[in-house]
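All protein chains but one are shown at their positions in the complex.
Order of writing sets the labels: A and B. Residues in every chain begin at 1.
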Amino acid sequence: MILQLIISSIVAGSIYALMGLAMSITYKASEIPNFAQGEMGMVSTYITFVALSSFGMSFLPALFFTLLFAFLLGVFLEFAFIRRAKNPTPLSFIIITIGFQLMLYGFAGWKWGADQRRLDLPFSETKTIIQAGDVTISELNLATVAIAILMMGGIYLLLNKTKLGLAMKASQQNEKAAQINGISTKRILAISFGISSMVGAIAGILVAPIITLDPSMMWDPLLKGFAAAVLGGMKSLVGVVIGGFMLGLIENIFGFYISIEFKSVVAFVIIVVILYFKPEGLFGKHYVRKV
Amino acid sequence: MRLKLKQDYFEDIELFEDRVPIFWSVVLLGFLFALPFFVKSYYLTILMLMSVNAIVALGLNLLVGNTGQISLGHAGFVAIGAYTAVLLTKAGAPFIVSFAAAGVVAALFGILLGVPSLKLEGPYLAIATLAFGLAVTVIIGRMDFLGGRMGVSVPKLSLKWTGLKYDTSLYYLIIIITILLTIFTRNFVKSRIGRAFQAIRDSDIAASSIGINLTKYKLLSFGLSATYAGLAGALWAFYLGFISPTNFNFILSIMFLATIVVGGLGFVGGSIMGAVVMTFLNIQLENITDVPILGSLIEKFSEAFMMHSAISNVSWVFTGLILILIVLFEPMGLYGIWLRVKLYWKTWPF
Partner (left out) sequence: MALFEINNLTKRFGGLIAVDNLSFSIKKGEIFSIIGPNGAGKSTVFNCINGLYKPEEGSIQFKGENLIGQRPDQVAKMGIARTFQNLELFAHMTTIDNLLLGRHLHMKANLGQILGLNFRRSKAAKEEITHRRKVEEIIDFLELESARDQYVSNLPYGKQKLVELGRALALEPELILLDEPAAGLNQEEREEMVFWIQDIRDQLGVTVLLIEHNMQLVKGISDRILAISFGKKLTEGTPAEVLNHEEVIKAYLGEVV
C-alpha cells in the first residue's frame, strides 16, 4: 500500500512541480507571481480539446498548436499588460495577473460552458501498464511522470546551456547591465512568460484527464504548484521540483493515514510552519537589503 | 483658488477642513437616513451589501494599503466573524455581545496568522494568507455544530423595539456601524499608530530606526484588519440569513483585494468608493445584456461565437479587465480620480 501511495505522490508531485516551475520561470525573471498561470494552462488545454475533437487532428499536431497558442498567450500577457504598468508595486502585478486570470476564466466559461468534458489523450488512465501485487500504474501515470521529467530536463538545459538562458539570467541579475550589453530585456521577459505558459499548458493537458476538463480545473493545481514553488524557494528550479514532490508526498501520506478531507489544509499548514523557520523557502537564498 | 489659511495646529487634524464637506456629509447622512421611506427594500439590501463590503475594505486597506502587507485570505476572517456571531446569537446572546465577539475572535486569529507572517514578504506572505483562508472554510465545513458544509441558518435579531420593519432596522444598524467605523478609521490613519503603519510600508528599516517596534505594529495591523473583517462577517450573516462555508471562498478574498485596489490603496475614501462601485458593478455585470448598446453588442457577439447560454460568464471578463485597467491607468484608484477632479474645480478656470 505504501508503495502505491508513493507512486500517487510522485504523479501528483510531477504536476505540482510543473506548475511550480512555470511560476518560478516568470518569478525569477520579474519577481511577478503569476496568478493567471493556471487559467492560461486551462485555456491552452481547451485548445488541445478543440483541435482533437472539433478539427479531428491527431495528438502531436494538436500539441504543437497548443504550445504555440500557449506561448503567444504568455507573450500577450507580458506585452499587453505587464509591460504597460507604470511605477508598479509587487501588489500591482498580483492584481494584474489576477485580473487576467478572471478574464480567462470568464472567457472559457463563456466559450465552452461549465460542462465537464473529457480530454482523450493517446495514453489513458484506465489502461494499466504495471500490475504487481496491489500496486497499479496506469499509462497516464507513467506518461505524466515521464513528460514531467522530460520537461524539467528541458527547462534545465534551456536556462543553463543556451544563449537564451544566459540572456535571461543576465537580465534577471542586472537589467541595466544586460541592456548595455545589447540584450533586449523586455523581449527576454516576454519570452520568459511565453515559455512558462507552455510549461503550464503541459501541466493542464496532464491534469485534464484526471479531473475532467472544465474552467475551474486548474485552481487546485495552481495553488499547489505555487505552494510547491514557495516551499522550494521560488527562485531555485531544483528547489521548486523538490518542493513539488514533497508536497505530493505530504498530501498523499496525510490523506491516507489521517484524513482525506484535510489533506490540502495540512499541506498548507506545513508550508506555513516551514516558512516560519525558513522565510525564503527551503532552497531560497536569504537576501538582506543594504543600507 | 480658494486658499484656506490655517490658524492653529488643530486644523491639520480636523475631520472637516471647511464648511463645504460638512454640508455634503450632512446631505449624504440625511439621504441615507431618509432612504427607507422612499425606496423598495431591494435598494436597501444593496446599500447594506455595500456597507458590509466597505467595512471589510476599510480593514483590508489598513493592512495592505497602509502597512504594505498582503492578504489573500481575508474571507477567512469574515467567515470566523460570521460563525462566531451566529453561534453566540443561537446561544441567546444579545446583538452587541455577539457582534463584539465576532470582532475579538477574528482579531485573535489575525494575530495568530500575523506571527508567521512577520518574517514573510511578497509571494511567501501571499501563500501563507491564502492557506489560512482555505483552511478556515475546510475546517468550518467539518464542524457539524456549525452546520458543516450544508451551512446554517442565522437567527433573526430582536429589533422589534425599533417599531420598524426588520429590513429597515437592520439597514439602520448596518449603516450606523459603517459610519462609525469609517470615522474611526480616518482618525486612526491620522494618528501616531496609523502613521507608524505607513512608515513600515515605506521603509521598515527606517521605521525601526525611529523607534517603531515592527513586531508589535505588524501584529496590530493584522489584528485590527481582521477585526474589521470579523465585524463585517457578523453583519453579513444577519444580512444573508443563511451562511455556508462556500460563501467565504478564495474568490471572495480576491474580490476584497480588488475592491481596495479599485478604490485606492491607502485611502479611507478609497475603501468606501471601492466598495460602493464594486458592489454596484457586480450587480450590474450580472445583467450586462440590459445595458443599452453595449448589451446588445455583447449579445450578438455571444450568439455568433460563444456558448450563448453561458453568457453570465461575461461578468468575470469585465471584472478582470476593470482590475487591470485601473492598475495600469489609475494606480491611485477611484480616489485618485476624485482627488484630481477636486483639484481641477478648486483651481478652475485656470
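Brief remarks follow.
Simple rule for what comes next: a contact is a pair of C-beta atoms (placed from the backbone, for glycine too) under 8 Å apart; a residue touches a chain by one contact, two chains touch by 3 or more.
This one's a predicted model, so the numbers in the text were calculated from it and none came from an experiment.
Of the listed positions B:205, B:291 or B:343, the one in contact with the omitted chain in the full complex is B:205.
Only one of the listed residues, B:25, B:187 or B:347, touches the absent chain: B:187. Considering the whole complex, the residue from B:111, B:164, B:179 or B:214 that touches the absent chain is B:214. Summarising the interface, subunit B meets the missing chain with residues 8-10, 12-15, 183-184, 187-188, 190-193, 195-196, 198-199, 201-203, 205-214, 266.
One rule holds in what follows: only the chains that are shown with their structure count from here on.
Centroid to centroid, with C-alpha atoms defining each point, subunit A and subunit B lie 32 Å apart. Interface residues of subunit A facing subunit B in the complex, by the touch rule stated above, are 27, 31, 33, 81, 84-88, 90-92, 94-96, 98-114, 219, 223, 226-227, 229-230, 234, 261-262, 264-265, 268-269, 271-273, 275-276, 279-281, 289, 291. Across the complex, subunit B meets subunit A through its residues 64, 70, 115-116, 119-124, 126-128, 130-132, 134-135, 138-139, 141-142, 205, 250, 254, 257-258, 261, 265, 302, 305-307, 309-311, 313-324, 327-328, 331.
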